[in-house]
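All protein chains but one are shown in place.
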Amino acid sequence: MKNIITIVIRLTVSCLLAASIMGLCFIFTSNAKKHNEHVQEQRVIYDLLGYKNGAKIPDSLALHEVYRYVISGGDRQSIGYLVPQGHGKGFFFVNIDLNGGLLASKTVALGDTEALDPKTRDKAIEQAAGPGYTVKFADQTIVVTNNGKRIAYLLGGKFQGFKTFVNVMLAVDPEFTILGLAVLEHEEDPGLGAEIVQDYFKNQFKGKAFEALKTIEVVKAPIPTEYLEALNGRVSEEASGKLREQYKDKAIYALTGATISSKAVAEGVKGIVTKFAYRLNVLDKILQEQQLAVSF
Amino acid sequence: MANDKSSMQLITRGILSENPIFKLALSMCPAVGISTTVMNGFMLGIAVLFVQVFSSVTISTFKNVIHPRIRIPTYTLTIATWVTVIDLVLAAYLPEAYAKMGIFVKLIVAFAIITMRLEMFACKEPVKDSFWDGLGMGLGFMIGMMVIGFVRELLGSGAIFGFDVLGFKPLLFFILPSAGFFVVGLMMAFFNWIEVYYKRSKGLK
Partner (left out) sequence: MMMLVKIRYIVLAALFFVVAPLAAQAEGLIVDQTFSGKKEITVKLSGAVDRKVAENVGNYTVFEEADPDIILALGSATLGHDSKSVTLQFKAPLNTAKTHVVTAQGLAGIDKTTFKVSKSYLGYLFGIFISALLINNFVFTKYLGLCVFFGTSKKKSTAKGMGVVFTVVMVVSALMSWFFFNFILTPFNLNFLQIVVFIGLVSLTVQAVDTVLRKVNPILFNSFGVYLVLVIANCVIIAVPLILANNNYNIFETFMLALGAGGGFLLALYLMSSVSERLQLAKIPPTFKGLPIAFIVAGQFAMAFLGFSGLQLF
């Protein structure tokens, strides 16, 4: 009996000790984790915009986050956008029905940092949508402006790869020509599908115009040597620009031994950009009609 | 000093005669799974080194208070605590490297090598020796991982630490997932061969 008591006491003490060590560690690292994730995200964003390896980012450059929600209730579904007003004035909530007609628009008092937290944001949207409607976060887009003029959109997206999901971020210019592709997460096979993260594959998407992208194809053929050099960034900016121009309407060259992964990425990118282009048109039309002063 | 010598012996034992990967053949999973680059091997090696050293020292410090009946649960709890700590730290400060190692950092908790060292060494020996033993085992694991990573990265992608050294890819096969088994198997055979050769040459003398 005495034995059991000592065992229990000692186990409890050691559990408490262990818990306090882990708890302390969690408290100390959680902020750093958030911070580093943010830094990482910013780096990916600026890399995509062409400010590589710590190139100076002009002050006139600004990022504006637009959040999209699917709002459903009763037998009606609609799309809700949270659009920033800029200068810390909060957001506009724009509710658009499935045919592109405006249902409602109102202002939402939400700070920029508050909007970053999914829970607070969801609550604000729920309130704005009114009672009886459930809201579901769909995606977020970043509009990049330079001196108030739109220069790019950053789109996130997730699609089925060969094994599991591939999570990417895309940068497109206002004409929806692809500026860059970054693979954030994937679980493809090393040496085969995992090559999608390599420059020589990702850069093939660079410069593809929207019209070319709509009918994009993937071919099983070796990449021509000069093009490969350019994709890997081994030639001068001028020469690679020329080559990009030459290949801009051509198909994507599949990775050796990973045709399905390559196709999945091409199809996924196509899907993300075409959907975005459609939605942006609808949103822009509404914003203009309603004369909503958004930040971008 | 006698003490120095024994600490050196403890370390070299972990690296050479009782190398966790090539000699004891324990904790093979990461050796096959994520040894595609030297960097991966190095990072996981650091994590294992940390967990091994801290667990050894902890158990050795408290060895007189641990009730023999709950020995194994205590070991598990200790290891799990330190694994959680290193997992949180890596996730926070080195997110990229952490993402590459995936689930294996968390799986350190089930590595046989760590429990074995606690059971066989740390629960009997003084703190100082346990520290050196843990360090030796951790280093042995790290070096083993890095050697496999070196072979696979050099032959598979012609690079070391991510730097292109050969300029071409000799054998893509080595970086493919299933090649881990072959590389480890062939390296074990190679070490056996050296041993046999060494013994034979000694015998001849």
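Every chain is named by a letter (A and B) in the order it is written, and numbering of its residues begins at 1.
The rule we apply is simple: contacts are C-beta pairs under 8 Å (C-beta built on N, C-alpha and C of every residue); 3 or more make two chains touch, one makes a residue touch a chain.
What you see is a predicted model; the values in this text were computed from it and never measured.
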In the full complex, which of B:94, B:109 or B:127 touches the chain missing from this view?
B:109
Among B:64, B:178 or B:201, which residue is in contact with the omitted chain in the full complex?
B:178
Which of A:17, A:32, A:70 or A:184 sits in contact with the chain that's absent?
A:70
Could you tell which one of A:10, A:89, A:123 or A:163 touches the chain left off the display?
A:163
Mind listing the chain B residues that contact the chain we can't see here?
25-30, 32-33, 73, 76-77, 80-81, 83-84, 87-88, 103, 106-107, 109-112, 115, 176-182, 184-186, 188-190, 192-193, 196
Please identify, in ascending order, the residues of chain A that touch the omitted chain?
18-19, 22, 25-26, 70, 72, 75, 77-79, 96, 98, 100, 138, 160, 162-163, 189, 260, 271, 275, 278-279, 282
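Keep in mind that, in the parts below, only the chains that are shown with their structure count from here on.
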If we count contacts the way the header does, which residues on chain A are in touch with chain B in the complex?
3, 6-7, 10-11, 14-15, 18, 21-22, 25-26, 29-30, 32-33, 36-37, 40, 185, 189-192
The residues of chain B that touch chain A in their complex are 36, 65-67, 69-70, 73-74, 77-78, 80-81, 84-85, 88-89, 91-93, 95-96, 99, 156-157, 172, 175-177
